[in-house]
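A single protein chain has been removed from this complex, and every other one stays in its place.
By written order: A, B, C, D and E. Residues from 1 in each chain.
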Amino acid sequence: MKLSARNQIQGKIVKVTKGQTTANVRVDIGGGNTVTSSITNDAVDELALTVGDTVTVIVKASDVMIGK
Amino acid sequence: MKLSARNQIQGKIVKVTKGQTTANVRVDIGGGNTVTSSITNDAVDELALTVGDTVTVIVKASDVMIGK
Amino acid sequence: MKLSARNQIQGKIVKVTKGQTTANVRVDIGGGNTVTSSITNDAVDELALTVGDTVTVIVKASDVMIGK
Amino acid sequence: MKLSARNQIQGKIVKVTKGQTTANVRVDIGGGNTVTSSITNDAVDELALTVGDTVTVIVKASDVMIGK
Amino acid sequence: MKLSARNQIQGKIVKVTKGQTTANVRVDIGGGNTVTSSITNDAVDELALTVGDTVTVIVKASDVMIGK
Partner (left out) sequence: MKLSARNQIQGKIVKVTKGQTTANVRVDIGGGNTVTSSITNDAVDELALTVGDTVTVIVKASDVMIGK
């Protein structure tokens, strides 16, 4: 399946922090940059997200702001 | 001003496409990755966004999905 | 690739309206329900979205509100 | 009050999971599809969301992606 | 219908700018503050949004950032 989302960047999970319903997942995308994602615990469990996994971070273009 | 947004990555604008109300701005964040942002034309004008500008792309953690 | 997004529903495209930068795509998900998606023209072109296509509409749980 | 949101689908709550600040609410929208919503605990309390309630799931068109 | 969205603020429309698919609607919420909303042209037409209308701007808590 190809996605309409304009931003799909590969990286490696470096941290998974689960709360009671929501988890924060930190992904190293290279070049000294990390991306943090807040998703449901259910998603973490279903995808079995674990430190070291190669994953894709996905962001819709309308969710990206610019600062200058 | 410091922002709560977890994801703030520096890059260089490589393309600005304005529509009638909405513009797409493409930013090269290095490491072979580009990020596309859809923002209002008004924002493009107010920040005078131009190809070659150094900018920061900003994404709230709750807007980041993970694919694996 | 499996997605963290909690909401992934199959349907058939019934309308594609392209603007200058942003397009609206309407998808019939069955049961008398349609879902409208606003995405970039670039995404419509890249995925070659056309009326009649079978597609998946994808929504992150944090983007869903409840009315009662 | 009429809403600008393009996507408003009726369903029945099948599960409510509260965390410390954020809750996940699952809604059966018929046709074999369920939709999960992540909202604040405060919203769950204020609307008294309970399994079996008839509710409307609401999603802005700009928050819908397409996969093909 | 009561909404889960934590932010619902009344105001008066001061400007409507329609593009080909997306419109910008500016709302004066008092206290010297205006809020801009980007919605589909279809929504503007269906709600017949016009300068001078009393409306409610609605924002999900997960879409609000903090700067300090």
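Points to keep in mind about this one:
Convention: a contact is a pair of C-beta atoms (placed from the backbone, for glycine too) under 8 Å apart; a residue touches a chain by one contact, two chains touch by 3 or more.
Just so we're clear, the structure is a prediction, and the values are computed from it rather than from any experiment.
Of the options B:Gln20, B:Thr36 or B:Ser62, the residue whose C-beta touches the omitted chain is B:Ser62.
Considering the complete assembly, chain A touches the hidden chain via residues 17-20, 22-24, 36, 38, 62-63, 65-68. Although one chain is not shown, part of chain E still touches it, namely residues 3, 5-9, 24-25, 27, 29-31, 33, 35-39, 43, 47-49, 53-68.
Residues of chain D in touch with the missing chain: 1-5, 19-22, 40, 42, 60, 62.
Definition applied: only the chains that are shown with their structure count from here on.
Path length between chain C and chain D in the touching-chain graph (shortest route): 1.
Mean C-alpha positions place chain A and chain B at a centre distance of 17 Å. Note on chain placement: the centre of chain B and the centre of chain D lie 29 Å apart, centres being C-alpha means. Residues of chain C in contact with at least two other chains: 1-6, 19-20, 22, 24, 36-40, 42-43, 47, 49, 56, 58, 60-63, 65-68.
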